[in-house]
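Complex shown without one protein chain; remaining protein chains in place.
Now for subunit A:
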């Protein structure tokens, strides 16, 4: 009896010791930075909560979100000098080359290849499309794993279309058809605008216009500016037509979304990642239909928006934990939360299975529009040496003047190309 008691006490003590030892095991805290604060509640935080539940020894701590990808990139650039970069950073699609060329020589970014190798080729093949992985690969290094992917799509107000005698089942496909439809919508409704594409803030949509006409911004080796060609001219002419013929308001994406959600805009061109926000903002006031981005040429392409998950920490323990988190984010379960919270396209092959998103997509075809554009999606172009913002500032001023008719599309385009060349050469 006494022996049993002693044994029980010993067992209890050991258990207590083991129990108290558990929290003493190093808890890894990962600092994470992402852009667009509105997405924190929609998927970043829910994903982190789900992950921390499964990994009690890893803590995910979000730093203040960046307003957009450029701000995030610049913040990391500043932090790199003082060694205060976050452990995990979500880099804008067009900024990864610059991020890698800035951080790799300083040993402040982690190549994900060893982690992928550890998981095994079979696992990689099962989860990631080779083309998707390729987006984050530069010179053989896998610097980033695509987390969010998007293409620009068109949002239609079906009610306004019907009022204008247009069939929401027969959506316009080309720029000409879009302009015709937008004109009709505006004529049929006195206090609405026909169509809006954001050319006021950020160059993603301007690039999309050039790509849709089969053009490119620069040569593949990023030495020669190429959008001064026929495709660029067609895109510039379309900008003028949108303002002249459709009376397009020159506003940014937020303002356009607000106007569309208020039922005062027929067609809104935006990212597929905004479907959830748009659905919530419309709240059933009218019927929303989505369609593909207007095309100008048969060989037209579209720039892929979104971001890569990158691991910046150099601490092996943290790297291991960060990889677990990134793996979870890009897993089918993680992608399901992400897609449903935004409208982004899943970057994991398995996510399209019925038990994850397959059924949902079947029931909500409007969410699937962007997926149909995957075959023509190419990388979102980033100008060399993080000159993208400066290039865009000059471009946007000229585009505005092209739109308002102060300068002809031909001369305006020349001016844009010249300024881009000058800035890239600096």
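Quick note on the criterion: a residue touches a chain if its C-beta (ideal position, glycine included) is under 8 Å from a C-beta of that chain, and two chains touch if they have at least 3 such contacts; residues count from 1.
The definition used in the following text is that contacts and distances are computed from a predicted model.
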- From "Acetyl-CoA acetyltransferase", "2-oxoacid:acceptor oxidoreductase family protein", "ABC transporter permease" or "Alpha-D-ribose 1-methylphosphonate 5-phosphate C-P lyase", the UniProt protein name for the chain not displayed is "ABC transporter permease"
- From the listed residues A:222, A:287, A:401 or A:414, report the one that touches the chain absent from this view. A:401
- Query: Per the definition of touch given earlier, which of A:139, A:191 or A:221 contacts the omitted chain?
  - Reply: A:191
- For the full complex, which residue in A:126, A:162, A:393 or A:425 touches the chain that was left out? A:393
- Specify the residue from the set A:33, A:233, A:251 or A:326 that touches the hidden chain. A:251
- Had the left-out chain been drawn, it would touch subunit A at residues 70, 74, 77-78, 80-81, 191-193, 200-201, 249-252, 255, 258-259, 262, 264-265, 386-387, 389-390, 393, 396-397, 400-401, 404
